[in-house]
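One protein chain omitted, others in place.
Going in written order, the chains are labelled A, B and C, and every chain counts its residues from 1.
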Amino acid sequence: MPAGLNRALLTVAGAVIAIVLAIAISSVAIVAAGANPLDAFAAFFNFGETPRAVVNGVAAFLNRAVPLFIAGLAVAVGFRMNLFNIGVEGQYRLAAICAAYVGSTFTAPAPIQIAVIVVVAAAVGGLYALIPAVMKVTRGVNEVIATIMLNYIAINLTSFLVRGPFAGQRGEGQLTTTTPELADSAMFPNLNFIFDWFGQPSPTRGGGLWGFLLLAVVLGLAVWVVLERTRFGFNVKASGLNSPAALASGVDPKKMIIAAMVLSGGIAGLIGLPEILGDRGAFNSNFTAGLGFLGIAVALLGRNKPVGIAVAALLFAFLDRAQGALQFAEVPASVITIIQGVIVLLVVVANEVTKRLALRLEEQRAAQQLGRNTPVEVAA
Amino acid sequence: MSADTLATAKPAVELEGITKRFPGVVANHDIRITVEPGTVHAIVGENGAGKSTLMKILYGMQKPDEGTIKVNGTEVGFRTPSDAIAVGIGMVHQHFMLADNLTVLENIVLGAEPKKGGRLDTAAARKRITELAESHGLRVDPDKLVEDLGVGDRQRVEILKVLYRGARILILDEPTAVLVPQEVEELFQNLRELKAEGLTVIFISHKLDEVLDIADAITVIRRGTTVASLARNEVTSARQLAELMVGSELPTPETRESTVTDRVALKVAHLTMEADGYHPVPKGTSIEDYVGKLRAEGKRLLLDDVSFEIHEGEILGIAGVEGNGQSELIEAIMGIRAAHGGVALGEQDISTWSTLKRRESGIGYIPEDRHRQGLLLEASLWENRVLGHQTRKPARNGIWVDRRAAKADTERIVKDYDVRTPSVDTLALALSGGNQQKLIVGREMSGAPKFLIAAHPTRGVDVGAQAAIWDHLRNARAAGLAVLLISADLDELIGLSDTIQVIYRGRLVAALDPSDITPERLGGYMTGAIAGTEET
Amino acid sequence: ACGGSGGGSTTASEAPTGAASSEAPKSALKVGLAFDIGGRGDKSFNDAAYAGLEKAKTELNAEIKELSPAADGSNRGDLLRQLADAGYNPIIGVGFAYGEDIKKAAQEYPDIEFAVVDSASNAPNVTGLLFAEEQGSYLAGVAAATKSEGGHIGFVGGVENDLIKKFEAGYVAGAKSVKPDIKIDIKYLTPDGDFSGFKAPDKGKVAADKMYQDGADIVYHASGDSGLGVFQAAAAAKKKAIGVDSDQRQTVKETDLQSVIMTSMLKRVDVGVFEFIKAFQGGAKGGTNVTYDLKVDGVGLATTGGEIDDIKDKLDTAKQGIVDGKITVPAKP
């Protein structure tokens, strides 16, 4: 479909221009910091000297992308319907601790145990997202503010649970609070064999390349299928594009809000699992926070589409990975956040500009094919 | 005639060779119009002919690509509306330009605020507005919120806005589209007064009899170009004007013989809707009693005990001034808004059903505002075909959307309904309004509905498309479709309907026979000027 | 950063190390250090560790590299690995949050020696650098109770986690040892897991204000940057406060605040880091915990300003009691 292709090409061109501009802007910052931008950009691609360092770096990069991708998906499901689920942050933390705790209370064959943990996480995330959804549907409470409040509540609830009811045994002299250790059967098998295919050594870093990556890919596909091919996805799209029209077409907006929010929360519930099932084996006070907020940026950068989100998550993870490398190169590592922020801003600006251009082109095409641009000559 | 005595004065507005291109469209092409001061100058033309664009150019909202504008003899180059306002031009737009949550006063003074020591001088503004309102017979309460006003009042606020700025040249873009004949007459009275004060009025309307009634001169635009400039006395009939506009014979909405059967397709009983939100009827109370109680308490009712039946093969027209409950009525029938009372489709009581179930059981819906309720502008045509048919063949395949079948069926609609589009993958927003409307009509007719709500089915649609849509409605009616027709176009209403009901303040106040009713008499019922129920 | 204070007070542990450095060829010693969130330049915990590292650089001729983690702390383990892959040995993780990551890294790199500050050893090649904060806090409690005229003192903790609770436990025990019926107000700024309590001077101020208003005359804080608020409250109430970690009478630059800091509970992370590096150079292996307590002056009270000179005897007695094992200080409240 040439029209679609045109639009896609324009979008890619816009994104490339935005990234080039972001690089230019951050170069200025790096120069201002008294460092050499070339060193800095070399650092982004410098994964280390030894093969071991390289595979570890690659694994760290991909492992970082996995939760970011899931977070992006979670946010995007809501955004597609103009529902701003700012509460992904709270949903995933609460889900992670509950799943980690439930998973630690029993042992079962790996597939069953992992499945239970995943289901618990999704259920808790979904249920927690149900609260703002119900508040919005029954009382018209703005979901942005409700989820912001619920984030604070979830974060405190989590820290209460990890110290109190869900606390596990700690080693002598350990100050990190944690849930009970998961059994080995709960740990997600890693994907280190992929490195064998390329004749590389296995990454040695904790957990190697997280197997959850596969699940994330499957999840991405599933979200794509659901959003783009099913009736439910159509209803989501319709509600997002024009909610009065969706309502008139028989879509029940209340049901849709609840469904989309719960789906979003359910996906959000999985954000913490790669880390827990791939590496930590428990929820503890070092558990990575803030992925929900980063997910917003990732989703927006990826234009709320699974493929775009994957690209955005990889980009963010790629930049994040260089945290250490930049410091080795004596470049302030905070330049990463600047690049991320600038890219988000510029890419959406570029999106806007290219979208307008694409619309213009399409209208032009439509008008030309209809021959509307030839005014008639009529004698008065 | 005043126009004659002022003929030597400089023209109020001179448009010379105005050309305006939009991507892919030439909206205006070498337009030449001369407007004499102290006259009402009408501009007529088909939908999309370029009238609004031209006026926006004159008002500084858009820049012409070519051509010159002279106001009172001096050439001007407007960059923003404020430049136009500065030389005394004011414009009432085709669609209301009002901020609902601001008061009438705030809406009027916005942009030209009287100030006193940094403060907004509301006292001075109120005084000025009251004066203007009195001297022009435009009564409004300056402290009311605009959202509480009806359309007539809003129209008055729009005109006051222009007068408040001291405009000497008024542009009125289809000001009568939402008014009933009586209100139109009131407006014309005001215009004549303004004209007598020496103001110049540029007036746009699709209602040619109105044009003939008020205008001193008429310019006809076709496809962006001026095709004729005539003085009023050069025009002999509306038909002559219309033929200039389209260059072809005019269709009329004339229903031929009756196809009404005795099988009830839709029955509405005691439909009632409160203004302050839906409250359930207490148990053990009948709806009639409940409504009586509400009336006794002086509660405002959007729908007040509305009952009617539509038979298979019948078109029931609902006449009424906008804002008298038409929107609420159709939304209640569609299940979009909660209301008391019963709705039955055939034998089935559907009053507790969801919108979806109602649609599935055979109700079609052409909404009054296609952009708001009818289309996903940023989605392709075939996706718009799916809208409202998500759960039915051919769009549905289990839990999936059947893309191939949906596209194929969209091709059918495009062919059958003459939707002018490059392909079914084109985004809906790239289509002109008329083509969008044809797509909607085609969509709602598919799946053989038993009952169709057609709200303003030809609004903003050009004559050719209008005739096509009327034909489709008539054919479906002949095949046994029941139609609830709501239209502001009284000719359309009278021409198509088998029965006409008049809705006034949420009540059905008259049932009329379209064969012996004139638009004027209909207008009388619609405005409450003629009271009582007339049985046919 | 902490150079001034570090240099000044580390003289006690200065030892002849010339022999060691002449033995080792130049740059044979490559020491890597990974900071806790906040990173180098936080004027506190991380900088204290850095002071130890810097000392190793000058005195042990070590090549050093220090890395700060991302703001969310998600890459602590990766920093350790990057240091290991770049050939650094030993590698030190600063903060108890490194406990878990050090354990994993130590297993992945069995030939490299690791150390972790504030967390126990959990592998053969890991040294736990622990500090007896409760002992130092005990002395702070003794000083506060002795100096308090109204028999009413306070404690402001930044985050209610087990580490800060050690401070509270020691402080309370010390105060009660002087005046068993002393009134001690205790307040934590944020619950566990919410580390903003270390960065909220305004909240520290509100909490301390209340204590001073209620009659407390000395408030001890273990709340990072929030301690600034405690000092301000003390200055406003014209009362005293006790600082933490470093000698805050020196590190805090505002003169009006300096004068309210009666003393500070020193936690000599710099000593711990330096001693670990030195021991590594001497061939020591991990698998053990080294506790820096009063005995080795790993914790203690600062005397800058001389405000506790008059009760030196009392403090020394208490210290001796702890060192001798006559007094056992609880580590949990």
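What we mean here is this: contacts are C-beta pairs under 8 Å (C-beta built on N, C-alpha and C of every residue); 3 or more make two chains touch, one makes a residue touch a chain.
The rule is short, and it goes like this: contacts and distances are computed from a predicted model.
Note on the omitted subunit: UniProt lists it as "Simple sugar transport system permease protein", one of the names in "NADH-quinone oxidoreductase subunit J", "Alkylation response protein AidB-like acyl-CoA dehydrogenase", "Simple sugar transport system permease protein" or "Diguanylate cyclase".
Within the entire complex, contacts from the absent chain reach the displayed chains A, B, C. Looking at C:Lys57, C:Lys183, C:Lys199 or C:Lys314, the residue that reaches the missing chain in the full complex is C:Lys199.
Across the entire complex, the residue among B:Lys51, B:His93 or B:Arg222 in touch with the chain not shown is B:His93. Against the chain not displayed here, subunit C makes contact via residues 1, 38-44, 47, 71, 160, 187-192, 194, 196, 199-203, 205-207, 209-210, 213, 225, 228-229, 232, 236, 251-254. The missing chain lies against subunit A, touching residues 29, 32-34, 84, 135, 139-142, 144-146, 148-150, 152-153, 156-157, 159-160, 164, 293, 296-297, 300, 332-338, 340-342, 344-345, 348-349, 351-353. Subunit B meets the missing chain through residues 59, 61-62, 80-82, 85, 91, 93, 95, 97-102, 106-107, 109-113, 115, 118-120, 161, 280, 282-285, 293.
Definition applied: only the chains that are shown with their structure count from here on.
Here A is the chain whose Cα centre lies closest to the centre of all protein Cα atoms. Subunit A and subunit C have Cα centroids lying 38 Å from one another. For subunit C, residues touching at least two other chains: there are none. Residues of subunit A that touch subunit C in their complex: 48-50, 52-53, 56-57, 60, 64, 155-156, 158-160, 162-163, 171-177, 204-206, 279-280, 284-286, 288-291, 320-321, 323-325, 327-328, 333, 336-337.
Residues 1, 3-4, 229-235, 237-238, 241-242, 244-252, 359-370, 372-380 of subunit A touch subunit B in their complex.
Listing the residues of subunit B that touch subunit A in their complex gives 23-26, 29, 222-229, 247, 334, 336, 354-360, 365, 367, 372-379, 383, 386-391, 396, 399-401, 403, 420-423, 425-427, 429-432.
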